[in-house]
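A protein chain is absent from this complex, but the other protein chains hold their places.
In this document, chain identifiers A, B and C correspond to the written order of the chains, with residue numbering beginning at 1 in each.
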Amino acid sequence: MTTAAHHPEADSKISVEHWLRMYRQMVSIRLFEEQVNELYTRALMPGLAHLYAGEEAVAVGICEALRPDDYITSTHRGHGHCLAKGASPDRMFAELLGKEAGYCRGKGGSMHIADPATGNLGANAIVAGSVGIATGAAFSAKRLGTNQVAVCFFGEGALGQGVLYEVMNLAQLWKLPVIYVCENNLYTEYTHYSETTAGDIVARGAAFGLHAESVDGQDVRVVHDTATRLVERARQGQGPAFLCCNTYRYSGHHVGDINREYYRSKQEEQRWKSERDPIKLLGDWLSQQKFADSVLFDSIHSQVKSEMEKAVKFAIAAPYPSPEEVEQDVYA
Amino acid sequence: MTTAAHHPEADSKISVEHWLRMYRQMVSIRLFEEQVNELYTRALMPGLAHLYAGEEAVAVGICEALRPDDYITSTHRGHGHCLAKGASPDRMFAELLGKEAGYCRGKGGSMHIADPATGNLGANAIVAGSVGIATGAAFSAKRLGTNQVAVCFFGEGALGQGVLYEVMNLAQLWKLPVIYVCENNLYTEYTHYSETTAGDIVARGAAFGLHAESVDGQDVRVVHDTATRLVERARQGQGPAFLCCNTYRYSGHHVGDINREYYRSKQEEQRWKSERDPIKLLGDWLSQQKFADSVLFDSIHSQVKSEMEKAVKFAIAAPYPSPEEVEQDVYA
Amino acid sequence: MPEAAHRELTFAQAVREALAEEMRRDSRVCIFGEDVAEAGTPFKVLSGLVEEFGTERVVDTPISEAGFTGLAVGAAMTGLRPVVDIMFGDFITLTMDQMANQAAKVHYMSGGKWKVPMVMRTTLGATRRSAAQHSQSLHAWFSHVPGLKVVLPSTPYDAKGLLKTAIRDENPVVFFEDKMMHHKLKGPVPSEEYTIPFGVADVKRAGSDITLVATSSMVQVALGAAALLEAAGISAEVIDPRTTWPLDEASLIESARKTSRVIVMDEGYGRYGVTAEIAAVIAEGAFYDLDAPVKRMGAMHVPIPFSPPLEDATVPTEQSVFEAAQALCGRS
Partner (left out) sequence: MPEAAHRELTFAQAVREALAEEMRRDSRVCIFGEDVAEAGTPFKVLSGLVEEFGTERVVDTPISEAGFTGLAVGAAMTGLRPVVDIMFGDFITLTMDQMANQAAKVHYMSGGKWKVPMVMRTTLGATRRSAAQHSQSLHAWFSHVPGLKVVLPSTPYDAKGLLKTAIRDENPVVFFEDKMMHHKLKGPVPSEEYTIPFGVADVKRAGSDITLVATSSMVQVALGAAALLEAAGISAEVIDPRTTWPLDEASLIESARKTSRVIVMDEGYGRYGVTAEIAAVIAEGAFYDLDAPVKRMGAMHVPIPFSPPLEDATVPTEQSVFEAAQALCGRS
């Protein structure tokens, strides 16, 4: 168990509210993804989606360490990042269904949610596709003196893409306020990361001079404390950081990846769910500390659940963009 | 001064011949490049060329650790690698002048010399352009069980290209017999490498799990001993290595780069030439050890000189390819 | 097509069979790509191959498109015949240097000495609700590059015969598969061995009033439109060039001269794309026989939107081709 030293804020009143807020956000992501799966199963969602369930502590722990105007870039598995950074579920569902009310007027879909209002530079369907963008946002922040920080989320599969190393080098040379967050959920599609990743993940950041660490990505308190520290460092001009969060995705690579025993066992999945669930881990700690109890948790869950149901209904009822829109916004 | 322990072969007769052979090869490269510069100055060479003078110990020390059928890939600054791997000066000059007798029938020029007979997969004018090729050659060697090793030469500027990290990862995952040789001559064109390279160079190889070291690239004995060890390792299936050779180019980035005081001082150049010249360093050691004397050195120099003059004459006299050749060899 | 061809295969099965046969025939043939082994690719096109040929020859790679494509170039130069799998055609962006500056040029630059017998298999096509970064048809880029050959099969029969030819070719060949066809399009494929030469267009349906030149995914659309046109009393010829390079200009021109009216259809962007080249070739070659300007139909010049009604508007349909053909024949 982590000690108070690791969680300096743990005993103040504000921080309890903060942990509860994070608890609620993790539940939101979890239940959002349940709805997405449902939409897929009911054949109401066009295409596929990559669910973030199991990894909630990473997005929430990190985004809660950010200012509203700080930037993030996200991935194909991006719903969690977008929600944690402040996106509202109704417009996200609308986007997933290709509706005009969606964040991108339906043009982006699940893999391209973007929203200037919450500093979301965009999810990206190219693995490592947004590492340049995040680094560039950090460059702007430094040049314009805005004190913003950029967080670049990516899966450990992105470690295979050379451009990541190119931009880490740039970020360190120019001391840019950017945090590269590697979400190591053990799999790149259907292959265990050990088959695709030589050497040591943290060393890959450190080799380029970045401050680099790895954390338990299931413990939102550890993630959040670490992120707070790294973000502060970056904001104060001390340069970029590389943070590997060890985590796990509960579902398949995408909603259609049902039979996955050929690449990972049901037992393994079960173990993570029962022993390392981020919502449960935070809940247990809050209970132990007597900061909250099951009544509160239940009410959070049911509140969030009805919120999600309402949001889904909104999205289903929302109209598609009109056909003329197809040729709009190719050029600004 | 290096000790006998570093140069285990130093006292055997065979090794003296070997060092003398390397001495001669370094002289060949040096005088080859002098001729190239002359050809440029006399406006006899089309285009530009990037001279290797100053870096001879790297190409020679490493290629002398290779079998004739081992592979190399080279760079825009490739004359030294090609010669050290066994290319003959006359056909190289012919290539530099765009003549049919050239290694590539004049189609490649200075930056694209390639020669299957000496295992030369080709110089490459894209920075880091051949790192994939070298890695693939190592893959073939392993798959076909030929026991060949591939050496991939590149300047430290190539550390900026992401594809290098992609292939180092592949090489280590699959334990390929390839040595990545970074020639750190301190400059990428007109910029000091410290302005473009964050972190630690050797760590960049090590982060991907490769055996990684750095050596004094001006001391051919150290380079050769290290290369022998790494090549042996690779040949025995122990996997790839990353070797940083610290060196210096005596001339400009290319033959036309004459006024370079805005990016490096004449004193710096002078210091390297007088204190760290690879030919002189080996010559001094051979003299000290009484393995050779200035008479022998002088005769090597004058032999090589006349060889180079003959080779240049050959190339100048050689005909251009016939115009029909332009459309040949687009497809095999 | 031989009479005996009573066997029906899906497009994916035909591709798989071509690979399996060539891998049995030639031990140098090997496959590189993301999730190609146990997973048999996300499209399940390669299922079963790793079981027969092992992970030495069906090689799962990290997400390093540039790296493993470059590795394949080197492997092809040194004795293997790699088939590289680039999951979505959108990701060829990452391989352009390896393909255009390396693979395509090695043979020529080396004066014909080195060869690069490799195949890149990748995909094209929209309407899969995958949005802008997973729906492009970028084959025009490769068709523009001397040294590459580009194949666009439109039936299981063509896919098998052309892929076998591609694997036996001594040059880098890019093979684009319409991902919507993989499991949806079935067709006769003889069980006896056959190959299809490059550069030979195939008349998919004979006709006399108008020529529909169609590639890949557009062939079925053209055939559908031809059926509608037949009902309207217009006899449409559907001709499929099958390879954009080499291009069977003579057959296309011949068909155009016969019918005097032409629509060129290709799912890539028309502008500076495949329809431009083919239209220009026909407009020049059939100049004195055309009764109307050559019409081009391709993807709408927009990033492919996610929203279904928008996405559907971006691609030519049987109906839109039917209408365009009627108009061209003065019948609307």
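Everything that follows uses one rule, which is that contacts are C-beta pairs under 8 Å (C-beta built on N, C-alpha and C of every residue); 3 or more make two chains touch, one makes a residue touch a chain.
Note that the structure is a prediction, hence the values are computed from the model and not measured.
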item	value
Which of C:Lys184, C:His301 or C:Arg331 contacts the chain that the document leaves out	C:His301
Absent-chain contact - pick from A:Pro68, A:Pro116 or A:Gly256	A:Pro116
Given A:Gly54, A:Gly80, A:Gly108 or A:Pro240, the one touching the chain that is not displayed	A:Gly108
Touch with the omitted chain, as defined above, among C:Ala12, C:Ala131, C:Val221 or C:Ile234	C:Ala131
Touching residues on chain A - with respect to the absent chain	71, 73, 102-108, 112, 114-116, 121-122, 124, 126, 129-141, 143-144, 150, 162-163, 166-167, 169-170, 173, 328-332
Absent-chain interface as seen on chain C, which is shown	90-94, 96-97, 100-101, 104-105, 108-109, 131-133, 138, 140-141, 143-147, 244-245, 247, 268-269, 271-277, 279-280, 283-285, 287, 290, 292-296, 301-303, 305
For chain B, the residues touching the chain missing from this view	46-48, 98-99, 104-112, 124-129, 157-162, 188-191, 195-197, 262-263, 320-321, 323, 325-327, 330
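To be clear about the criterion, only the chains that are shown with their structure count from here on.
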item	value
Chain centre separation (chain A, chain C; CA means) in Å	37
Geometric centre distance via CA averages, chain B-chain A, whole Å	46
Touching two or more other chains - residue numbers and ranges from chain B	162-163, 166, 169, 173
Residue numbers of chain C (touch at least two other chains)	61-62, 64, 66-67
